[in-house]
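Once you've had a glance at the structure underneath, I'll fire off some questions.
The complex appears here without one of its protein chains, the remainder shown in place.
First chain written, first letter: the chains are A, B and C, and each begins at residue 1.
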């Protein structure tokens, strides 16, 4: 049964595990048992659910996209509105969960990696809220590109640490966060931002994101035929899919095809990658013939990651989830379309899921229904969108 | 009884009324009767409430600010989280209500004025959602300053009309919107963004914003001693205050003192203004000895308005609400303080209310409780904040 | 039609074919205003609408907005505009003068003081574009007491309001030709004529049409269908072009140019 994964070794089928330096093995074991304890603890769960409700704004609505549905003339389209969550994306669900766990474990210092800054902002936010110190590792190139989110983290009181190793992007920031953790694991909690990393991270992050799917199940008043979610590391997708894994509903994960999966510039890990180890986990990744990890590309910073959560690797291999990919241009079109049809400017990440759903919805019949997970809002992407859409493009 | 205002002439005590060209009198009467009908219509109210819930993300949480409360050591502080509403501020409550009314009246073209762009974005959003065309009037100076929101409106499919008359700011955009409406009132609906303008606008906008206070009342599990809200035109404040007008709770509205109420650069209409007519309503405003309207100043674009809703004028005169003012610098400090204490970056507008609450909460006793209306999130203010906070300022 | 006793204190010499020009007091200078007013009287004006510049003229189009800006920059105010009337008289203006002002300056002046000032300075009429019937009770009373005509407006949207407004109209009834603010209109809408008819049915005072009249053709049409016509933006534009002429010649040439253009505009 897919929902009972991972096994005790952190395996999802062939994938997952803990490929980390020995120094981290004990901290990971400590984390695992603390997590297991917490998830049995009524008080902990109550606190987690209260923060989600009274602080983060859950439940997020399920919005019926009536205009888009009519325009396409096919399946009914529902939108799960993670864009309305505090700080603007689903990332906070997980950050709250992990930060509460950190506190429960008596660790009042958190570290986090970030690419575009969304998880960094979410981490800085919960750190402020819960009174933890927070260091965010961010590639120097990303710091340059995401000036605004860097400022936001600092305003929230976090320390942003510039990472100059590698290409100065998310992969390198993650490496550096792990390195820092190795050196400081005794009193620091590493708050990973997606369902990646060594066991028990992928399971833990799924735990803290499954609220998306759980709510959706409760909110839908009719049968769902398909569910769409974009996949970077895979946390919003797993959060949405997990509660449906054993149901009769088609699940579709959408990767970033960047400039096209036949070019070198994409981030379509499952479509084009091969199994390997990255950031402590055996999964699919983008690499060369020598096993060196390759820098991915996507216009959306949140999907611009060379790996993917191990559970997705297994869902891909077992074909329980269908994975598709969407190019930059298709995603940008979907941003515009959703903005104009529904008055919702989605994150470019989320627009990948929307673009695929649009392609498919019109081929479906009117008595079918689909859900798209709108993982975040587009505010953070305005500079990118402004660069792309010329005046005519907006006519 | 204050809650039964306005009277049939649109008067709140001495204030309010309809000071408009004859051409608009009939459209205003039409609007008033359509509004009265709609507010009696179960279907209309159901639709309004559904959009709020399933689209806009209501109810917004009431968050207990435990860290801030502890830091200040006084009254318990609760935050009403309009920052979590779709598009980032309370403005959408009203935009949804009015746009639904426009549709019900068979008008599929809306016009709106905007200063910083928040109400423009809210209007463009509901127009997209409900399939209405949307023209947003915006001063050319504001267009220059708020490039991002201009783009956002265009992305949502709205037409942004640059207003070069006057100083090219909100007051002039409002004049121009009214002029356009005069010329096109037969098929256009003018969607005003605050509790200003001629009767029945102040009442209508209050109707569509009172959900803030109604929810707060329901969400509070204990007595409230004071409630704080910032006042630009006054819509978030009235929305919050109205349901409490007849309760034993102190209400505090906070105006923008800009660089100080003793300088010419402020927007403290009640503190420093005198009664007069602006945009169709008799209220307080900032004017010179000849009755020429004076350009206000505040770092927060949403409070940078020379008038104020007539209901506030009356609440001021009758002393039911206490009005205070907060300077730019105090508001900026409050942004930082709230960000760090609670992980919530408020709009600079909202930070005016927060600043006043911080001043007072520490003087109150621990068994008292206050609510601050966090009318919007600070995302839109990042450029301003970045200009203000130097690296040291963020230490 | 039963006529009221004091139609502009007897200064209105006829009740048909009224030419009512509008100028902004102090545009571009108070001295100039006197010159233009006299030229308009020469060109046959029956009433002068003397506009008070305002910071937020929301019933006005761009031409009058700009004129108001010029006049404000030259220091004009409601008080000064009213006090200009005796000077106009001294210079030879005999026709009734209507002060056109937005409401806020009046409110700041104070109703009583303002109406007293109108009386003292010999102003015969008052028009407040943003003070509809429902808000005008007090000023209506006060002006009546002082034999000052408070001019009412009706608009194409007024419908059932027409009767109510027309029945209490004084001086003349300002009939707004079409939707929109002041400014030129290329054409008069065909509905305008039937609208005028309807207004005339209810009015006990002359019905003058304004908003957008800017060509002799339109003037001719109004001479035929209404009791008078008000010309605002077009007159302001003629002032602008006379100032252009002045630049390259002398003041008299500019004024001559102005008179010529006005004559051409209003000729029967």
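Keep in mind that, in the parts below, a contact is a pair of C-beta atoms (placed from the backbone, for glycine too) under 8 Å apart; a residue touches a chain by one contact, two chains touch by 3 or more.
In this text, all values refer to a predicted model and were calculated from it rather than measured experimentally.
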Taking the complete complex into account, tell me which visible chains touch the one left out. A
Full-complex contact with the absent chain, from A:2, A:39, A:182 or A:261: A:182
Filtering A:99, A:150, A:278 or A:348 for touch with the omitted chain leaves A:278
Touching residues of chain A against the unshown chain: what are they? 9, 17-27, 165-166, 171-172, 175, 178-179, 182-186, 274-280, 282, 285, 287, 289-293
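Criterion: only the chains that are shown with their structure count from here on.
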Could you tell me which shape the graph of touching chains takes: line, ring, star, complete or other? line
Report, in whole Å, the distance between the mean C-alpha point of chain A and the mean C-alpha point of chain C. 67
Using mean CA coordinates as chain centres, what's the gap between chain A and chain B in Å? 35
